[in-house]
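Note that one protein chain is taken out, while the other chains of the complex remain in position.
And now, chain A:
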Amino acid sequence: MALVQHHVQSLPGITLHTIPTKKYKTTSITLQVKRPIIEEEVTKRALLPYVLQSGTKRYPSAQLLREALDQLYGATLHVDLSKKGEYQIISFRMEVANEKFLSDRTPLLEEAFALLSEVVLHPAQEKDAFLADVVSKEKRSLRQQIQSIYDDKMRYANKRLIELMFENEPYRFNVYGDEQALDEITPASLYAYYQNVLAEDEFDLYVVGDLEEEVLQTLTKKHFSLARREQHVQSEVSSRNVEKVKEIFEEQEVQQGKLHIGYRTHTTYKDDDYLALQVFNGIFGGFSHSKLFINVREKASLAYYAASRFESHKGIIFVMSGIETGNYAQTVKIIGEQLSAIVTGDFSDQELAQTKAMIRNQILETIDDATGLVEVLYHEVISRHKRTIEEWLDGIEAVTKKQIVEVAKKVQLDTIYFLKGKEENKVEAASV
C-alpha cells in the first residue's frame, strides 16, 4: 500500500485533497491560497488573514469567534504566511478533535467546515469594506510582528541576507510586508483586494484524518462554493547568474555575531537533479554528521550551530552560524572549503550513505505529522510537478556521487552577510 493515500479532486474554484489515515486523534484542515509575490500587494496580503480571523458575519468579533472554536472542543484556527519560490501563500489551518475519542460524541467535522468557511468567505464587513476598528487593530499587531523580527537576531540576519541577495527580485520582500505599505492600507482597499483574491487565487483544501472522501466532497461543495477561474499562470522562477559576490557587514550590540550566507543552486523542485541537490545539502550542512557541523563546530569549536537549509522552489541554499565576531574570516574560510571539498568529490561513501539514510528518515518522519504531510504534498501545486513519496525515497537512494559533484558545481556563492558585535562588547564578554 502507498505510504500516503492522497486523493485529489477539482471542484469549482477549489481543489480538494483528501488524505485518509487513522494515525491521529484529530482531523486537520488546511486551506492554502496562492498567488505570485507582487510588490504592491505584499503587505495587504500579509494583513488579510489576520483581519479575516478577527470576525465573521455570524461571529462579528474575535472574542465571539474564539468562543465558537472553544465550543468545538478547542478546535484551533491558525493563519500563516509563507513564501514558496515566487509565490506568497496564505494558509488557514484548523484542527478539530475526532469525536470518537471524546465522551461527548457530538459530530464536530461539519461544524469545523462551516466555521472555516465563515472565516474565509463571510467576513464581518460594512459597505464593501472591512470593519475599521478591526483593520486598525490588526495593522497595529502586524506592525509589531514586523518590528519584532529585528529583536530576534537570527531572523533579522536572515531577513537582511534575503533583502540584499535578491535586491532586484520580488523574493526580496519579507512575507509580513513592510511598515510603510501598512500605513496606506484602508478597510476599503483591503476589502477590494480580498474580493480579487476570492476571484483569482488558487485555493487548495487539504483534509487529513479518519474520514471518507465522499463526505468531504459534499462538505466542500456546500461550504466552499467559489467561482470557477482561469487556469493559473505559473510564475517563472528566475535563476540569475552571480556576477559578483556581495560581502556585507552590519554592526549591532550583540554578544554573538550572526553569519548568514546565500548560494544560488539553479535547481528547483521540478528539476531532475533536485534529489541530487537534496543529498548535496545533506552532506554539506543539513545534519549533525554534515561537513559544516563537523568542521565548524566539532573540529574548530567556533560555533554552537552551523547548518545549511534549502529553499526548494527558489533554488537557494542558506548557511547560518553564530560565532565570535573575531572569528569571521576563519569561519568563512572553513565554510568555503566544505563546498570545494564536495565539488572535488572529497566525501566518503559513508557520508553519502549516512546522508541518504537521514533524508529517508526525515521524509518518513515529516509525513507522520499532518502539517508536515500537507507541506510535502503542496510542493506539487507550487511546482506543477508530481513526485510521490515512494519516488522521493527511491530517487534519493539512486543518487550517485557523480550527480552530487555535478550539482555541487552549479552552486554559486552569492552573498555573505555578517551581523557583528561591537568591539566594546567583546571586552565586556571576556570579563564576565
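One rule holds in what follows: a contact is a pair of C-beta atoms (placed from the backbone, for glycine too) under 8 Å apart; a residue touches a chain by one contact, two chains touch by 3 or more; residues count from 1.
Simple rule for what comes next: contacts and distances are computed from a predicted model.
Q: Pick, from "Thiosulfate-binding protein", "Alpha-E domain-containing protein", "Putative processing protease" or "Cobalt transport protein CbiM", the protein name that UniProt gives for the chain of this complex that is not shown.
A: Cross-referencing UniProt, the chain left out corresponds to "Putative processing protease".
Q: Touching the hidden chain in the complete assembly: which of A:D152, A:D183 or A:E250 does that?
A: A:D152
Q: In the whole complex, not just what's shown, which of A:Q217, A:Q354 or A:Q412 touches the removed chain?
A: For the chain that is not drawn, the touching residue is A:Q354.
Q: In the full complex, which of A:S288, A:S340 or A:T400 touches the chain missing from this view?
A: Counting the whole complex, the residue in contact with the absent chain is A:S288.
Q: If the hidden chain were put back, which residues of chain A would touch it?
A: Interface residues of chain A facing the absent chain: 3, 21-26, 61-63, 66-67, 69-76, 95-98, 101-103, 133, 137, 140-141, 144-145, 147-148, 150-153, 252-256, 287-289, 297-298, 301-305, 322-324, 350, 353-354, 357-358, 360-362, 364-365, 367-370, 429, 432.
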